[in-house]
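All protein chains but one are shown at their positions in the complex.
Labels for the chains are A and B, by order of writing; each one numbers its residues from 1.
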Amino acid sequence: MTVPILEVKGISKTFGKVKALDSVDFYLQKGVVHGLLGENGAGKSSLMNVLSGIYIPEQGTIKIQNKKIDRLNPELASSLGIGMVHQEFRLIENFTIKDNLTLSKANIFLENFKEAYLKYSEIFSLNSSYNTLVKDLSVGEKQKVEIMKLIFKNSAIMLLDEPTAVLTPQETSQLKISLETLSKEDEKTIVLITHKLKEIKDFTETIFVMKNGKMVAENLQTDEVSDKHLIELMMGEIKTISIRKDNLKGETKLEVQNISLINNDEVNVLNDISFNIKSGEILGVAGVSGNGQVELANVICGIQQEFNGKVLINSNDVSGKGVKSRKKLNLSYIPENRLGVGLAPGVSVLDNSAIREYFKASYGPHLSKGKMVNYLNDLIKQFSIKAPDVKAEISTLSGGNMQKLLMGRELISNPEVIVAAQPTRGLDVSAVESIHKLIINQRNEGSAVLLISEDLDELFKLSDRIIVLYEGRIIKEVDIESANIESLGLAMAGINE
Amino acid sequence: MNNYILSKKLFRNELSTFYSFLIGFIIALFVGSLILLIQDKNPIDVFSLMLKLSVGSINSLSNSLNKAIPLILAGLGISIINSVRLWNIGAEGQIFMGALALNFFYINSSIQNSALYIFLLLTASFIGGSICILIPALTKVLFGVNEIITTLLTNYIVFGLTIYLINGVWKDPASLNFPAAAYVSELVYLPIIVGKLSSGFLICIIFTLLAFYIKDKSVFGYEMRIAGGSELTAIYAGISAKQKAFLAMLIGGGFAGLAGGIELLSQTHRVSTGISQGFGYTAIIVAAITGMRPLGIFLVGCLFGALTIGGSVIQTIGVSSYIAEIIQATTLFGALVAQFFFSYEIKKKVENG
Partner (left out) sequence: MVDIQFIGLLNATLQAATLLFIAALGELITEKSGILNLGVEGMISIGAVSGFIAAINTGSLFFAIIIGVLSASVFASIHAFVTVVLKQDQTVSGLILTILGLSLSSLIGKKYVGKKLDVKLESVVNIAEPDSILDIFLSQNIIFYLGILLMVATAYVLKRTMFGRRLEAIGEDLKSSDSMGLKIAKTQFIATCVGGAFAGLSGVYLTLSYVPYWTDGMTAGRGWIALALVIFGGWKPYRTAFGALLFGFLEALGPRLQTYGFEMSPYIVKITPYIITILVLILLTIFKNGDTGAPRNIGIPFFRENR
């Protein structure tokens, strides 16, 4: 085995009481596509942040090109050839592709931009001219530009954080081919960071597995290791945290009939959507972001009042009525945009906690702060929210606590109908667990739950039935027993067998 | 520098705005002293004279408090509008419009010697201020037009309108070398409470409490806060952000208009360019520095009123009245800089997760 292009040994990193990385060893071979596998919160992102110089470890050594590096920082890491593509893109929307690729000081293709662009846009199957504005690109195309940025700043080591999360199966195959080409022809060293088994097996040549901050397997040869072994490594003994699906289902609580919606650009964002959800039932909505999920939620929850079709809650027709009608019928909405829709930025924790029920704390025009504080204390107790200063601004809370506050606020009234969009996005393992528990509890209490999620694993875990949204219509509908990931994945890309 | 990072403090120090202001004021006194020393004047003498002549007697104290009224009312209006995260740069114009509206109503009605009539006049001035901000409010709420620029520009339009009126239709023939409108009858002068203190100051106190109540204790204030945080959240909560913003602007404009009306009925007694000398602008900064708190605005307003009076009298010993303005502006500036140290801390860019 040749000298690794990058090698870290004994890396440890602690945040408060949490050991994010526990004596981790990791190494990369030049020109190879590596996989870093692990559940959400296993430490993958933390390790990558150490490699990119964003986190500084308390212990451990880092060697790049066989040279020991004492103290890494983002600028140094970048100059040493380490580049990362994050899940949130860093592209300037109003600028062209060319601008986004060439404005960086690290751009190496100053003179021969055109040839370079031609070469790499072919490798990535990016069919847009470099003068296209980034905002006019699809999500998948934007990601291609993000990866190209790494090429253009001559990153020898490319770290890709959950790249397939936003891609259709077609785009995923394209990505696989591009990465193969890059590693073979350009000798790029690639690390694919993911929690998805399928991607690891498809894309990579060698696999590292992390669990609870530790590296539990190093350099497994992809074509030799079994799925079962990988799952065992990732999750430990298969604790059946599987949810009992023998829940009693009662009356129909939410009914949606022939919903259609045309937006300002005359596009059909919702197309003849009909379904119903019974008490004690969870209906999962699968689909790549941007296929009508947000619009559907807005219609159901009264934010979008102009549409064709009907929305009935407990047989009450609320079509055309606003948010207040939903509150009266005890519908709760947990929007995917936590800080920005569900919670108001720049506003205190106390004020945010009262958004759903503030009129209950009022006597005419007067608002009783005492009542608001009591209400918040109830929430804090019931949902174990860590909020030391209630007058502090909301974003001083951690992501997990913000989501708990949001969900607590919406669920404490034991709602009849719950619409939850991407409820566990970006949260660590324990937070995800508690949120799932909350949802299941509500289901058991008789709520009808509409669960919109990009995470197929989550949908499989929690749902009784799953529908797939594609370009605003329901392209597939299955019971959980007859569902399988392949056909759902294809449906998400618009292919219905 | 690369290993350090600015981060917002997690716990707000309630008194931090007060401390910042204090620090700013001390710095301003220091700067003022320097300027005086350069001009060969003794700062202690000058400041003690200013103190004596601004708060040293009932008369001078009343002058100071009277001077504070428009600053406070305009500042309160600005703070209400800021609840929805909008800026009102047009307080200066709204003050004038308030005076214009009052005069218009006065000319076109029969004068009565009653409190009710004065009440109506002042209501007219409140409405005048609201009218002044109407177009910026509508265009902001309906089309999203930048309210900083529109409110600013209305200042010049209203001021120009004032000049036009006092040189034209409302010109007082008796006032030869200084164009102004005719004096209003003594019957509608605002009564004096004590010394020279106008009852306008009482109105000021009432409106301070009103602004405090609206912002801090009312449902409307809560809805404004949510709307100001995020229009999307407001929609999500069933609050019409546009409606709240529109109302907030009209009310805020009205506060400033009322200031103009009080100024007319208690100080100038007629429409002239003397209705306001820049208080509409100073009020913006006073409001901002106190963290948009009505009670703070009241206190700072009184202080600045005293400073202005003190500044005008020291001209008699040959010191430019601009000293007062510079002290005011430096106070605000110093407070702004001091706030930085209270809201942020420099942390080592390492631990967080």
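General observations
Heads up, the rule we're going with is that a residue touches a chain if its C-beta (ideal position, glycine included) is under 8 Å from a C-beta of that chain, and two chains touch if they have at least 3 such contacts.
As the structure is a computational prediction, the values presented were derived from the model and not from experiment.
Only one of A:27, A:95, A:275 or A:359 touches the absent chain when the whole complex is considered: A:95. Check B:109, B:146 or B:243 against the missing chain and you find that the one touching it is B:146. Considering the whole complex, the residue from B:58, B:163 or B:209 that touches the absent chain is B:163. Seen from chain A, the chain kept out of the figure touches residues 49, 54, 75, 78, 90-95, 99-100, 103-106.
With the whole complex as reference, residues 5-8, 35, 87, 89, 135, 139, 143-146, 148-150, 152-154, 156-157, 160-161, 163-164, 167-168, 278, 281-282, 284-285, 288-289, 320, 322-323, 325-326, 328-330, 332-333, 336-337, 339-340, 344, 347, 349, 352-353 of chain B touch the missing chain.
The rule is short, and it goes like this: only the chains that are shown with their structure count from here on.
Within the complex formed with chain B, the chain A residues making contact are 15-16, 18, 20, 46, 55-56, 73, 75, 301-303, 322-324, 327, 333, 335, 337, 340-347, 351, 354-356, 358-359, 362, 364-367, 369, 388-389, 391-393, 396.
The part of chain B that touches chain A in the complex is made up of residues 2-3, 8, 10-12, 85, 217-222, 225-226, 228-230, 232-238, 350-353.
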